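Here the structure comes first, spelled out in structure tokens, and everything after it is commentary.
Here the complex is missing a single protein chain, while all its other protein chains stay put.
Letters A and B mark the chains in the order given here, with residues in each chain numbered from 1 onward.
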Amino acid sequence: MKKKSLWPKVYLAFVFIVLYAPIFYLTFYSFNSGGTMNDFEGFTLDWYKELFQDTRLLIIVLNTIIIALLSAAISTIIGVLGALAIVYMKKRAAKNALLSLNNVLIVSPDVIIGASFLILFTIIGIKLGFTSVLLSHVAFSIPIVVIMVLPKLQEMSLSLIDAARDLGASHWDVLSKVILPYISPGIFAGFFLALTYSLDDFAVTFFVTGNGFTTLSVEIYSLARRGISLNINALSTLLFLFTILLVIGYYFITKRNGRTAGAGGGNE
Amino acid sequence: MENRARKLYLIPYVLWIGLFVVTPILLVVYYSFFDLNGNFTVANYEKLFTPVYIKMILSSFWYAFLITAFCLLIAYPAAYFITKSKYKQLLLLLIILPSWINLLLKAYAFLGIFSTYGAANSFLEAVGIGTRQILFTDFSFVFVAVYIFIPFMLLPIFNALDKLNPTLIDASRDLGASAWITFQKVVFPLTIDGVKSGVQAVFIPALSLFMITRLIAGNRVITLGTAIEQHFLITQDWGMGSAIAVFLIITMVVIMVVTGTRKRGVQ
């Protein structure tokens, strides 16, 4: 058995190198004074400076963040309500129907979501731009929040609710003092995923955005179609760092939550 | 009283389902029956069965198949080795991390790597094959797509493998099966649900890719996704675009039914 153990390591190392090489490649050339992604001529921070002087791009970054935060917040609220509605639904058939409908947007390809939303917004007369992008992001984030919150709700023993009622809690007390704190790790995970989905989304936004409004992904696409510009490298390096920070933050927060709430109900 | 509270929870959620899940699908179906001039027609569907479109559909399926197959070939062993590793949580995180980096940036990186004087060609030069045109070929398209989709294939397989009760493997070995037979008869059948979810998570998006086809494949590859985007945003023929979208939705449903997951054995 001992002799075999080299192969898996080599294989995994190879996979990881391939997965990370492009990212480091981008980062590496973001410091290239040469202006291309081929010959590294010398170290420079010019691309970063240029990036921070580009007000148009900074506004786009701001737009992207606003859309992400708003859509994550709204979809978390609606998603949590939806999950509560599904879990406490009495009729099995209705419950299953809601669950299937919930998953439609998760499995649908982005192109179809984008195209159908484009038709929808045109028909109901919503101008393509901030509103349409925000609505779309809220729409495709809701099912993700539901999926993250449902398991927490399902694992929660019903006797906890009985216990709270027994101790004098009103319906609102039960929700705010027992259910929401209990499922908070799920809510948090849902919010975080909604945030990343919104930040990452290209295809849906590409369909439903108008002339005046654009997000980072769409902007990178139009820049990339024009060819290589090391501005984008600098930008992606920053985004990469940002993603890593988010992931680390998420990791620690879920770990902290997991200690108190993740360990399940009173039964051992 | 309790019931009223439940109905209140339901309102925003059901509104969302009605407006953003059911309506868009109905609208796509509805639009697929209209031509450019707003006349009711089935011509869009007839066009789907002309040689041009059939060729496009078949090639889209072929590429999606290739992408899925390569993803599976690479991801299964990787997932298997990760579950066997001491640092499996860390390794899993490392696999997922790139999937959280903006898709566009990853595609963009390959524009540099695959360019005429990029890293890939320098490597080919060094091993004596010489410079090739890599960018804007079907190879680059499949490579980048596989690169992007690997985490989506790996994750469900990892989960299935991780849930596999290790004593089942001991039992199989105890009953005289070799490592390979054990894999064939026990491990693989019990993780088939993970493979199916992985295939779902890769095949359907691969059919509908459109950004990579433009950036990496330079319009050499037309997928169903590219065709939809083309009709909606460039030629403005929403009817034809919707017809293709309906076709894609049907395909998706068929794939989901065929690879429908049944829970068994995995505890």
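Criterion: a contact is a pair of C-beta atoms (placed from the backbone, for glycine too) under 8 Å apart; a residue touches a chain by one contact, two chains touch by 3 or more.
Quick note on the criterion: contacts and distances are computed from a predicted model.
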{"item": "Missing subunit (named according to UniProt) among the choices \"Spermidine/putrescine import ATP-binding protein PotA\", \"Stage V sporulation protein AC\", \"RNA polymerase sigma24 factor\" or \"Nitrite reductase (NADH) small subunit\"", "value": "\"Spermidine/putrescine import ATP-binding protein PotA\""}
{"item": "For the chain not depicted, the shown chains it touches", "value": "A"}
{"item": "Contact residue for the chain not shown (choose from A:Y182, A:Y197 or A:F240)", "value": "A:Y182"}
{"item": "Contact with the hidden chain (one of A:S5, A:N96, A:S157 or A:S222)", "value": "A:S157"}
{"item": "Positions on subunit A where the hidden chain makes contact", "value": "157, 159-160, 162-170, 173, 177-178, 181-182, 184, 260-261, 263-268"}
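Keep this in mind: only the chains that are shown with their structure count from here on.
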{"item": "Subunit A and subunit B, separation of their C-alpha mean positions in angstrom", "value": "18"}
{"item": "Residues of subunit A defined as touching subunit B within the complex", "value": "8-9, 11-12, 15-16, 18-23, 25-26, 29, 36-39, 77-79, 81-82, 84-85, 88-89, 98, 101-102, 104-105, 107-120, 123, 135, 139, 142, 171, 196, 199-200, 202-203, 206-207, 216-217, 220-221, 224-225, 227-228, 232, 236, 239-240, 243-244, 246-247, 251"}
{"item": "Residues on subunit B engaged by subunit A in the complex (per definition of touch)", "value": "1-2, 5-6, 9-10, 12-14, 16-17, 19-25, 27-28, 31, 74, 77-78, 81-82, 84-85, 91, 93-95, 97-98, 100-113, 115, 117-119, 147, 150, 200, 204-205, 207-208, 210-211, 214-215, 224-225, 228-229, 232-233, 238, 241-242, 245, 248-249, 252, 256"}
